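The structure appears right after this line, and notes come after that.
The complex appears here minus one protein chain, its other protein chains still in place.
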Amino acid sequence: MSSLLELRNVSKVYTKGLINAQPTVALRQMSLTLNEDEPTILTVAGESGSGKTTLAMLLLGFIDPTVGEILYKGKNIKSLTGEDRLAYRREVQAVFQDPFAVFNPFYKVDHLLTVPIRQFKLSKSKAETQDRIHEALTAVGLRPEDVLGRFPHQLSGGQRQRINVARALLLRPRLLIADEPVSMVDASLRANILETLRKLQRDYGVSIIYITHDLTTAFHIARSIVVLYRGGVMEAGDVDRVIKTPQHPYTQLLVDSIPWPNLDQQWGEHPIIAREAGGSDPGACPFMSRCPKAMDICKVRPPLYQLDRHQAAACYLHDKQAEVGDERLSDLLPV
Amino acid sequence: MNTKIIVQRLAFFALVVWAASTIVFFVPRLSPRNAIRERFGELARTGGFSPGDIEKLIASMQQQFGLDKPIWEQYWQYLGNILRMDFGYSLSRYPMTVTEVIMQSVPWTIGLLLVTTVLSFVIGTLLGAVAAWPKAPAWLRSIATPFILLTGVPPIIMGILLLFFVGFRMKLLPLGGAYSVGLVPNWSWAFFADLMVHQILPALSLILGSVGTWVLSMRGMGITIQGEDYVNFAEHKGLSPGRIFRDYYVRNALLPQVTGLALAIGTVVTSAVVVEQLFGLPGIGTALNLAIRANDFPVIYGIVLFITIAIALLMLLLEFIYPVLDPRIRTN
Amino acid sequence: MTLASIQTPMAQEIKQPTAPVLVLRYLRRNKGLAFGLAILLALTLFTVIGLITIDPKKAYPLSAAFKQPPSLKYPFGTDFFGRDLLAAMVLGTWQTAFIGLLAGGIGTLVGIILGFTSAYFGGWVDSAIRTICQILTPVPVLLIQVVVAGSLDKRDVTIVTMAMIVAMLAWMGPTLVIRSQVLTMKERQFVAVAKLSGVSDMGIIMKEILPNLLPFIAAAFVAQVFMAVFASLYLAVLGLGPLREPLLGNIIWSAQSQGAFFNGWWWWPLEPAFAMILILGALALVNMGLDELANPRVRRTE
Amino acid sequence: QEGPAPSEIVPESPLPEVPRNESLILAWGVSASSSIGTTNPWTLPGYTHQEGNNLMWEPLMYFGIYENDYIPWLADSVEYTNDDFTALEIKLNPNATWSDGTQVTSADVVYTFEGQQTYETLPYHTQFSNLVDTISAPDDLTVEVTFTQPSPRFKFEVLTAKFDTGIVIVPESWMSEQEDPTQAPGRDEIPHSGPYDIVAWNANQKIFDLRDDWWAVEAGRMDEPAVERVVVVNILNQPIDTVAQRLVNNEFDSSVDMRAQIIGNILDQNPDIQSWTGTESPYGYLDWWPNSLWMNLKIEPFDDARVRKAISLAVNRDLINEVLYEGAEIATIYPFPLYPNLEEFANSPEVKALEEEYNPGEYNPERSAELMEEAGFTRGGDGLWEKDGQTLDATIQAFENIHGDLAPVLAEMLRQAGFDSNVNFGTDAYQNMVDGKAGLYLFGHGASLYDPFEALNLFHSKYAAEAGVPAINNHFARYSNEEYDALLDQIEPLDSSDPEFISGAAEALGVYWRDVIDVPVIQWLHRIPYNHHYWTNWPSAENVGMGTNGAFWAHTGMLVITGLEPSGN
């Protein structure tokens, strides 16, 4: 069981601006291993600003960790060269949040698909390129003649989003990081896209990290979940367990706030405590100030407590359970 | 704003002044010309001076101005002098000092530049805002176009045309000079009025062309702002177009415009060099023009430094004013 | 179903209008751009036809009658020095445009290169380039130009060197503009996607970012052309530059120094002044039009 | 670097109102810039007698160039006291007083002369230290000077004020009190002998008010002047046509000199304005500054007389007259102005014969081409002369404000004859002339006024610096020829009325023409507009008055201004 991509104790701290330089911990001591031969879908969930995109950018090598290292097949991604680097670029791909921004407005949408084929020398001839593109587009339910040769602004959001997914299909990466790939799409399209993603995992053995704050879709698509709050892991484990029986007060609040399209499942009774402005004590549990069950002990950051083979929560409410080290996070996640 | 920022900005300001003074020191010296000799040449040519042994004279003047020393020594001395705001003597207007030359001419220029810059900024910004404002009446929006065309008229040409047609042919306004011949400057209203009348044409020469540049930039900015959600929302609130225009649209579009203001001074000064000459105004532009012609580099570097410092100071000032205008910067 | 005979009407294809039609339609909406382009087109025609049909010698002194107002023989009149102003205007418009294009082109090109280097690579390179630009910005450019132009050997002062002198200090503006644009541009997701697609840094700059900056580059270029043409006039005013050449600025200024208006030779300064206004004014209009084009908020759907 | 700073002169109390018709408004401004507050003639550079300072300072004598005679002023007489021109006696006018009421005495004159010997920066330092042996004052009104060698031209060139040369007398009492008399600005404190006081001076203008106790009225030199106030307006390089417009509007009573075209139009547009020649061309009087196309004889190819002649043959003087001067006969072949005495010389049979022989005014492109070929030049592809693959550089150094019309035309003429000619109006033009790096210059011969010696002396070998070495005192030709030197040395001690002088000078002029040391192009005219709207009795060809030239800015300008009469408007 060799690891494809591994985060080792990674933290990312932003020191914003020159004025009132106040560090933001966007990600705190994250360890995560994605294995090459165990394709899975992992959801990273959490509210806005919890560090989801930061995690994605770290995995993609677009930003450098403040602490810790990121390994691709055992090698630090910063020191990758030549072949390895190209392989890493090829095998770790992303579908980004904003379906419009990923297109270069100067080019027709074909650009998005032809460039990787050319750069990674995926095809030997023009005809083969065309075939591959057609194949990928058809796989996401688009008629090639409907979309090719158009400019991005001439397509609908759903079409654009699907071309993005088609790009991922085309490349058949080992790991696909999908950052809110459906946040701007309406319900029916959302279903289509997620279905495509799942097929990708199932049929081609692609691991997917699905980043979202929408737990309904997470629930449906993923196998496991990591819930982040202000850069720290609050709860992690099997998606069914975490969503159906959340144990961390934050997860509970989150799950409680999901607007289920179900008339019998009303928004819960958990009152929402407003998020106070500014940063809280960095040493404390990040959720403490909003937590209805906050205790004195919460002033010290809680470790993860193992609740089940596939569930753990960072909350003193469960301090009877065994602690799990941050670095063992991956063990909690079913594949 | 904390002290760190202030120190940083001040340090940058110092750097700009140092760099500018160094450029200004070396560039004129790159030219193989000899200012003192040219001064005598000028005098000889106009007959104002009949030469004795010019070479001896020149040597003695060189010594007096320290020009016979090695250039690095001159440079260090020069930097020291700048710290003391002492630019030495004018070569062509000896025994006047550079500071005196500047002080004599600055008031004329400041008045003119202040008025023209402010006027063209205000008019241009308003017209630009209107030009991008779809609710404005069409005729008002179309005023912008001629002004944009006018940006193609260099101020000096504008000045020539105005002088001839308005000044000479129509005899509406004086043909030059800072004030009427024979008046002695004083603090009376009559003098002030006379002064103003003499500034109209020079000011117009500078304004007419530069309004367009403000129109252009404001219009560009306005177009962007116009699509902003908050402008739409203001409309949803049922505000009158006038209020939306003022508080939501202009106020936001204005911010980048203000940054341009400091930079514009540089261009305006350049134009002033030629316009002041055209109108016979004894301002800093004329002084610089004369100094350039006479290769009077103490005066050149004095004036250039003065302008550079003034612009850098304005930019510095804007750095500090900007947060006042834009609350986002204030707290961020 | 009784309506079996009714055929399922095919959704009729939307006809995408042809490119020229779209351009024309766009120009109809963007009147400033249209007007500006029309003037430029007219000037280009004037110059090109002129250059083909006119003897360039006539643009220099002592080649025609003296001080003739416009007439059939000399449609644009002649000047104090005996140039045929029609020829002078043709050549002068071309030379002025040439200086503007060359100086503007070089300044913009250097600005693009530095701006990209600065923004894309960041770090000390960025700090250095940015600081230099900011330091140079408040230094009056004209002065430096005057000194440099003044120290050149007269025979070296040609249209080309003149353009070079102007270009010398014409890059800071574009550098700063391009830099800030690239900075925002490189945060755009399509750059990240290109990286994921294995595109090299150079490829990203040239193929992904640069094309999107064209409107900004065009605007910076127009601004530089302005500066160049103004500078060529100011250098003429200061007695520098290739004075024999019928550059528009040179003609205007030599007319002015001969008191052309006062002496009643109005056509002499007015013609080149008018041409200069047309060139620059048209560019300003085009600039304004591009402004609108570059702004996706107002760029109307096609 | 300490020194009393010159600065604006601001009247302490408001100046008395002087009506426009008692004021004289003159548009002027030296082309560089003036050192405001500097009224002390010894503060150099900085002081100039122009811009109205000539109203404060007076010389021993003036010279009336058109009367061809001296005008005694502070001195009643200045006479050589021996035949070989080695001793000279000055008798001062007993009435002459300074503005502080004290008398102008021999002590002031001695102080003035000794100062020239002492201070290197003063304009006649060389003459005084080379020529003057002793200076003494036997009494209050007498000064005696002896020379180390015959100095027949010292009285005229140095002691007499005319045009822009000559010495003015300064007050010993005030000057000797100054720490450094060559650096004291003077301002409105310095006692002076002239008719006007400076009352205000800033960058815009300079105002002089008439003194009511001017000695010259009592001494009978002059009537009480009518001009109560003189305002010298600094036009600060304002374009000349704008100045012309302001004249037309009667804003100014007179101004700097103008180009032919412009003054013609001024006269057309305002009938009150007249020129030296009334409303007729050429409008101006002759200045002492005939312009030549100078050549640097120390660099190739201008060291070749054939090339110089070829250039001379390319100059079409008729066209110059026609194009630039509306047909007025301005083009010249002489290196000196044709003032009465000099015109006489030019018309002498000796000179006429030489003119016949060398034909210096000839325009002949074919001959020019022949000479160039003879000199080894061939025409390149562009029709321009070249040798060894190098195109001949015929860039003309010139000054835009005075040669703006002539230089481009001249350059074009050379170009038509195949010379790669261009004009450099840059501010470095003068420097290029001095340094001798360039080949061709447009410059005047500011030398002879009375006899041709000074003009011819410009080309004496003793002034011929090598190329690249600064040429002293505008001796740009760098010509050296022993034959020529001998001729000059021979006539130097002679008075100009001496027949030997005339034949020697003619012979030297012949050499000048033969060798084409430079190419004389035009006489220099001063076309000054005189506005009769408020003032009359302006000088003119018909009304030469004391015979001085008509420039109000020259040393003799004081005589012009004090001679004006109100027109009654």
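So that you can tell them apart, the chains are marked A, B, C and D in the order they are listed, and the count of residues begins at 1 in each.
Everything below uses one rule, namely that a contact is a pair of C-beta atoms (placed from the backbone, for glycine too) under 8 Å apart; a residue touches a chain by one contact, two chains touch by 3 or more.
What we mean here is this: contacts and distances are computed from a predicted model.
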| item | value |
| --- | --- |
| Chain left out of the displayed complex - its UniProt protein name, from "Alkylation response protein AidB-like acyl-CoA dehydrogenase", "Na+/H+ antiporter subunit E", "Dipeptide/oligopeptide/nickel ABC transporter ATP-binding protein" or "Phosphoribosylformylglycinamidine synthase subunit PurS" | "Dipeptide/oligopeptide/nickel ABC transporter ATP-binding protein" |
| Residue among A:E69, A:D214 or A:E323 that touches the chain left out of view | A:D214 |
| Residue, one of A:G68, A:G157, A:P303 or A:P334, that touches the chain absent here | A:G157 |
| Hidden partner interface residues of subunit B, rising order | 134, 228-230, 232-240, 243, 247-248, 251-252, 255, 325-328, 331-332 |
| Footprint left on subunit A by the chain that the document does not show | 47-48, 141, 146, 156-159, 184-192, 194-195, 198, 213-217, 219-220, 240, 243-244, 253-254, 257-263, 265-267, 272, 274-275, 277 |
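The definition used in the following text is that only the chains that are shown with their structure count from here on.
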| item | value |
| --- | --- |
| Geometric centre: closest chain by C-alpha means | B |
| Maximum inter-chain contact count - chain pair | B-D |
| Subunit A and subunit C, separation of their C-alpha mean positions in angstrom | 48 |
| Gap in Å, rounded to a whole number, between the CA centres of subunit D and subunit A | 90 |
| Touching two or more other chains - residue numbers and ranges from subunit C | 150-151, 238, 256, 261-262 |
| Complex interface listing, subunit C residues touching subunit D | 60-62, 66, 80-82, 149-151, 154-155, 238-240, 242-244, 254, 256-264 |
| Of subunit C, residues touching subunit A in the complex | 188-190, 192-199, 208, 211-212, 296, 301 |
| Subunit B-touching residues of subunit D, taken from the complex the two chains share | 1, 3, 5-8, 10-11, 14-15, 18, 20, 23, 25, 30-38, 43-46, 48-50, 120-127, 163-165, 183, 185, 200, 202-205, 207, 229, 231, 233-239, 242, 245-246, 248-249, 251-252, 289, 399, 402, 427-428, 430-431, 433-435, 443-444, 446, 470, 472-474, 554 |
